[in-house]
Structure formats: C-alpha cells, structure tokens
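Missing here is one protein chain; the remaining ones are kept as they sit in the complex.
On to chain A.
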Amino acid sequence: MNLILISAIWGIVMMFSGLFLKSKSSAKTVALIGSIALLIGNFFDLSGKMIIDSNFNGMLQYERFGLLFLTVLILALIMYILLSGKEVEAVGNHPFEYFALIFFVMSGAGLVALFNNLLILFIGIEIISIPLYILTGSDKRNLKSNEAALKYFLMGSFSTGIMLMGIAFLYGATGSFQLEQLMMQPQEDYKVFMLIGIVMIMVALAFKVSAAPFHFWTPDVYDGAPTVFTSFMATIVKAAVFIGFLNLFANAFGNKTGNWQMTVAIITALTLFIGNITAVYQQSVKRMLAYSSIAQAGFMMFSVFAINDMAKQGLLLYAAAYCFATIGIFAVLVKMKDYTFDGFNGLAKKQPLVALVLTVCLLSLAGIPLTAGFFAKYFVLAAAVKTGTYLWLVIFAVVMAAVSVYYYFRIIQAMYFKEGEGQEMAITTPFKALLLTVAAVVILLGVYPSLLLNWLTFF
C-alpha cells in the first residue's frame, strides 16, 4: 500500500513543485527523492509496516512476490531517472509534469502487482495507460509523436473495452470479481462465458504487453514517442503489466489448464516469431529495440504459460535483467544523433567504456552466459520444460533466441569491428559510472542470480 500511496502523492508533489521551482534541472532531483521514498516505502511494505494497513475487503493482496517485483521496478526506475533524467528535460517545457506522469504510472504498477480483484486490475491497467498516451505525445511539435499518441490512445481504448467486456463475462459466469471466486468452477451452462472472458482478458493484456498478433502499435508508438519515454515504456511499464498478467493467470485460472494454455502457447510462438524476424530487417536501432521488446515479451510470456514457482522466479529475474540492460542501451542511444546501425560504427575507439557497457547489455538481451539475460531466459524456459508439455515451443524459442543474436550483434560488430568516426556525445564521468553500475549488475546477476532470488525466501 505504501508504494501506491507514495507514488500517487509524489506525482502530485511533482506537479506542484513545477509551479514553485523555476529551474528545469531540479525536476530530476525531486523525482529522484520521490523514487527513493518509493523504495523505502516498499521496503516497509515487504516487512509488513504499512501506512494504511488495509486490503480493502480483499481487493488487494500483499504477496511477497508482487512486492519484490515492485522493488525491482523501483530500482529500475531509479536507474532510469539517474541515466535519463537529463533527457526528460530536453523533451519539452514541462519536465515536472512528465515525471509526475511517471509516478502515476508507478502507482498503477503497484495496483497491478498487488490486485486481488478484477476491478483493481482494470483500474491499475488504466492508470498505467493514460499517462503513457500523454507521454507519447509529449513532443508536441513533432508530427510523428502526435500521430503515435493518437494511435496508441485509440488502440489502447479499444483494448480497454475488450478487457471490460471480458471482466463482464467472467462476472456473469462466477458472480464475482474476486480472484479466489474465479478459481471455482462455474456451473456447466456458464463455462462458455468463463472461457470467452478469459480469452478477452488475455487479448487485452496481450495488447498491453505488445504480444503478437496484437503488437502492431508497438513499433510506431515506440518510434514516435520521445526516445527517453520509449525507454520507460519498453522496460518498466512492460514488466509491470506482465506481473499483472502472471498474477491473473496464476491466481485465477491456474487450475483450469487446457484451452487457455494452448492459446497462450500460440501467442508466445507468434510473438517470438514476429518480434525476432521483423527486428532482423530494421535499419534504425530504435525500431530494432521496439521489435526486440516484442521478442523479449515472447520470452516473458513463457512465465504466464508455465505458471509455477520457476516461472515466478523467472519473471522476476527477467524483469530485472531486461529492464536494466534496455535502460542502459537507451540511455546511450538518446545521446546519439544518428539512430541507425551505422551510427555505432567505431564507437569502441572513441568511447571504449560506453561500448563495453553496451556490449554487456546486448549480450544480456541475447541471453549469453555470464550475463543476467542468460539466467532470465534459463528460468523461463526451465519453467516451461517443467510443465512437461509443449516442448516444441521451447525448442522454437531457443531457435528464435539464436535469431536475436543477429540483430543484437550487429551493434557490437558496428562498434568494434567497423571503421567509423564514432559520434560526438556529451558523456560525463558520473554518467559513465552509472553505466558501469548497470554492467556490473547485469554481470553479477549473470554469475550469481541467487542474489536476487534469495529475497523471495528471506524477509
């Protein structure tokens, strides 16, 4: 509860501080203070000390897993603010408002991670989505940004409608919004409603995490939005929706194996295929990362598909590995003028440290051992193997992982092996230190993932 409250309040604080603080650069500082407050609040959540100790008639549940997941998100948020905070100021004249919106998103993430009632899930998803529509269009003078925002808004609203309808169907079948009620088998006559409800919610959530075939908005929106917000949307937001996705299926439909699992398997395979294959053909690194985020979503879908202890650990690790690596890459990307692959040519000569960090992050995204990405992929795949069925899906996924090596390594090749000038970048020493921290975390989790996972059992 702390996290939800603090982030909502801090969002308002940010808006008001915009009125009183004239210097744009102070926005980053205020945001940083807020995010640290979030971290502390969440820590108290984990140890059971809450500002308002109420679960609102069972509409929220304080699971350790959800809270731990939020910790990862907050840590990623802190890293995001540290690495990209300056760029937020460059987007437009209202940095305080942008950060306020980001805090509102975090509040929504809190609801999604802890919901125990479909309505809370719905409200959480909407609280996450609406600020994003605005952030996408925040570069007001850029036509692409406007178009992206409109597109995102229209399609997002549509998926919201579908989700509501799904919830209505589920309510019709079971007479309740509570997850434990949904666990019970409905009467024979209502089984169809149940199934339709599940599929509709699945579709809506698949849209939000940009899983195929509901991914079409992703490249355009990610490309159109100011890069610094793309970074936020592709990482923290995506992970936040996934936790909702997993919670819903684990706590509400987990016992109803069968039909929905097949559907998830098909969505997973499609997502992996489309994300990876299309990413291969991209010329712009930003668009490549948009498609790669689709591909990564495919791997995260495995946790929804498998639903066991391994899957939960896997999603936790995946969120950490993916968020940190992607935020690191985007932080560098924003500093560059040329977003094509050629823009990276010869970067290793000019900026050896940046190139090294990028390499570590890219290796992690590709899932190469010694990086966090390897164990992230390992866990989600192991979770799927553990179910004992659908082994073809796992084999398909690893082949797709090999495809992903192609586009991730294109950047490494450009940086190290191709001749080029390397772009001028305004990179300060603290920024370099932060980048190094990202790389260190990625490697640390890659050698010893228990560091994070032990938290699941301790506390």
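Quick note on the criterion: a contact is a pair of C-beta atoms (placed from the backbone, for glycine too) under 8 Å apart; a residue touches a chain by one contact, two chains touch by 3 or more; residues count from 1.
The rule we apply is simple: contacts and distances are computed from a predicted model.
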Exercise. Name the chain not shown, per its UniProt record: "Sorbitol/mannitol transport system permease protein", "NADH-quinone oxidoreductase subunit M", "thiazole synthase" or "Carbohydrate ABC transporter membrane protein 2 (CUT1 family)"?
Worked result: "NADH-quinone oxidoreductase subunit M"
Problem set entry | Options A:21, A:78, A:199 or A:370, residue touching the unrepresented chain | A:370
Exercise. Thinking of the whole complex, not just what is shown, which of A:162, A:336 or A:401 touches the missing chain?
Worked result: A:401
Exercise. Of the residues A:382, A:411 or A:439, which one touches the chain left out of the display?
Worked result: A:382
Seminar exercise, completed: Even though one chain is not shown, chain A touches it at residues 363, 368-370, 374, 378, 381-382, 385-386, 388, 391, 394-395, 398-399, 401-402, 405-406, 409, 413, 416-418, 448-450, 453-454
